[in-house]
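In this view, the complex is presented without one of its protein chains, the others remaining in place.
Should a chain be cited, it is by its letter among A, B and C, assigned in written order, with residues numbered from 1 in that chain.
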Amino acid sequence: MLREILIIVIKKFIHQFASPKTYFYQVNRIYPWLLYISLAIYLTAIVWGLFFTPKDFVQGNSYRIIYFHVPASFIAQSLYAAMSISSLVYLVWKVKLAAYLSRSIAPVGATITFIALVSGSIWGIPTWGTWWEWDARITSTLILFIMYLGLISLHNSFNNFDKADKLFAYLSIIGFVQIPIIKKSVDWWSSLHQPASITLTEKPAIDAAMLYPLFMAMIGFSGLIACLVILSSKVQIYKREKTKNWIKNYV
Amino acid sequence: MKVKQSLKHELIKLLKKTRAWLGPILVFILIMVAYPLTVELTNQSLADAFFPVLFISCLMVMMLATEGIFLEDYEDGSLEHLLITGGSIYQSVFIKILVHWCFIGIPVSIFGSLFNIGAGNTAYSSILLLPSLLVSTYIFLILFCFGNSLSLTKGSVLGTLITMPLLLPMLVILGKLTTAIMFNINYFGFLILLFGILSIIMFIFPAIISKIIKTHLE
Amino acid sequence: MQNSLLIKADNLSYKINESKLFSGISFALNNNEALHIMGSNGSGKSTLIRILGGISEPSKGNVTKKENLTISYLGHKNALKSYLSVRDNLDLLDLMDNKQIDNLLSKFDLTNKLDVTLGNLSFGQQKKIALLRIFINEADLILLDEPFVGLDIEMCEILSDHLNKKVEEGSGLIFTSHIASGIRANNFNLD
Partner (left out) sequence: MSNLAFNSISDALIMDGHGVFVWLVSLIFLVAISLSFKIFNSLIKKYKSQIR
């Protein structure tokens, strides 16, 4: 009995706060704060990382690309996870907003994955002497990129948005299987790529002086990407809810 | 609907359409025959390069075999009819994939391991190859069916783009399997891994595919 | 036979991409009743049939059905394979083992067509074969989408007579058609 009441309350809560309208107004309020604070953090981290950290013993100064590459590849995967989770929310609870969100994450994710790949390739030239290697980590990031492209083109090829949303959700959940493979691939298969610099469970493999700016860069970059996702989701809401009254009033 | 009826239906549909099952097998044999002709080198290099060619041609043949696998039933209204009259799409999809594997996957696997001897590898490696080919053709079929169901009415370009990322990890495993067979190390580990993958996706994917098809019918 | 509720539509509405196709449709169908859904092209007749059949989800409202309701259905697509022979097609529909099949085939003038590839038959003949399932399968509810398209007058009469008989025997019938038919039914206008 209590459980049923709880479920009803939660459902009400979700439908109240997950309405595109509420989301839209809330997001508009936090957007400028988020943008400027994360921009400040990111720029500080980059300046710190590029000019004030000591140079790496083995890789020389080229290691400074880490401050761009690592946050980007981390975000590329996290965005995919976020997209799958919100797809799952859409399929289970039929929350429209979740579908908008997962659709709007896809182009951002594709961009970030692309620049992660490119920066990785450029980093590879001075350190490994090759810009591309068919090793597991790089290949799986490429897979991630193709996955994003596939999702976007799948959604774009249907005129009926409801159908497109559902198919998108199914594909992104199935593609989620890729994420653990990407995460673990470095450990499973011997490769050129170094193991992850930072893990939650173990002591970081790099020096503290290099680590702090890296953490800062990650936080700042996440904030920036969150801003991009917000913008992208606003595009989706404008596109999909354009017949609704509240949005006409808003504009 | 009873399983036996579904089986009968899928058998009629596949067998009476000769090009649907004979075509892929013939293409496979053609690749296997044509490939040694294009390699004008010693027998040894032929044997070395055989496995990648074999796996890729298996992949391509399975892609051919699943081309428009649900499209026909979708367009003539059979799926709609099945759903409204209370049939199970899960069962129909499961059996459809199984029947396709029996009539395309099994012959291709057998021919593949026969051609393996022809390429200069040992008969023992052929015996090792056969079960892994049987399993991997089934996995390929399921994955291509998934891609095809998503891009049901939108053609094979989209389907391929969607399926490719799912296939690449599978190809990596097959690449590792090649070394395992060549040097006979940890072969059964990989075989068990393949069986594990198959046993999971064999039952889950038809359910997802049937959900996707229902979405298309809406 | 006493009246029992077969299917009930409650305030159905359907929209594609936020544009409304129809809204506020309610009706109930008992057995021994027939319902003729009318409407202009694009008014959502087929969609309504598909919603009743349980394929499409209505955007609002819901459909309640009798428990274990069996449905016999023919959409505007025939669900036949043009590359198979007529016999194989009937096999696919599990009609070939039925006792009535020979009788019906000779009534429809199709006995000598059994081994002909379906694609070589005319549109009307194909439609007759597709309709065989309606004549043979026993079901609580018969759902038909444009059953009279492509049929000659004689066949139209046979079909109407059969459907009338079925309704009298206790089935429910819902069909769409843009022509007046010989079926005794309540009319329901979508426009």
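One rule holds for everything that comes next: a contact is a pair of C-beta atoms (placed from the backbone, for glycine too) under 8 Å apart; a residue touches a chain by one contact, two chains touch by 3 or more.
As the structure is a prediction and not an experimental result, all values here were calculated from the model.
S.K.: Taking the complete complex into account, which shown chains does the hidden chain touch?
M.R.: Missing chain, whole complex, touching shown chains: A.
S.K.: Which of these, A:Ser19, A:Ser62, A:Ser78 or A:Ser157, touches the one chain of the complex that we don't see?
M.R.: For the chain that is not drawn, the touching residue is A:Ser62.
S.K.: Which of these, A:Ile46, A:Val89, A:Ile143 or A:Met218, touches the one chain of the complex that we don't see?
M.R.: Checking the options A:Ile46, A:Val89, A:Ile143 or A:Met218, the one contacting the hidden chain is A:Ile46.
S.K.: Touching the missing chain, which residues of chain A?
M.R.: 46, 48, 50-55, 60-62, 64-65, 68-69, 72, 108, 111, 114-115, 118-119, 122-123, 125-126, 209, 224, 227-228, 231-232, 234-235, 238-239, 242, 247-248, 251
The rule is short, and it goes like this: only the chains that are shown with their structure count from here on.
S.K.: Viewed as a graph of touching chains, is the assembly arranged as a line, ring, star, complete set, or other?
M.R.: complete
S.K.: State the pair with the higher C-beta contact count; candidates are B-C and A-C.
M.R.: Taking the two pairs in turn, the one with more contacts turns out to be B-C.
S.K.: Distance from the CA centroid of chain A to that of chain B, rounded to the nearest Å?
M.R.: The computed centroid separation for chain A versus chain B comes out at 33 Å.
S.K.: In whole angstrom, how far does the Cα centroid of chain A sit from the Cα centroid of chain C?
M.R.: Computed from C-alpha means, the inter-chain centre distance equals 49 Å.
S.K.: For chain B, which residues are shared contacts with two or more other chains?
M.R.: Residues 218 of chain B touch two or more partner chains.
S.K.: What positions in chain A touch 2 or more of the other chains?
M.R.: 162
S.K.: Which of the residues in chain A end up touching chain C in this complex?
M.R.: It comes out as residues 159-162, 240-241, 243-244.
S.K.: Residues of chain C touching chain B in their complex?
M.R.: Those residues of chain C that touch chain B are 50, 53-57, 70-84, 88, 91-92, 94, 137, 143.
S.K.: Please name which positions on chain A make contact with chain B in the complex.
M.R.: Where chain A meets chain B, its residues are 136, 139-140, 143-144, 146-147, 149-150, 153-154, 157-158, 162-163, 166-167, 170-171, 174-175, 178, 181, 189.
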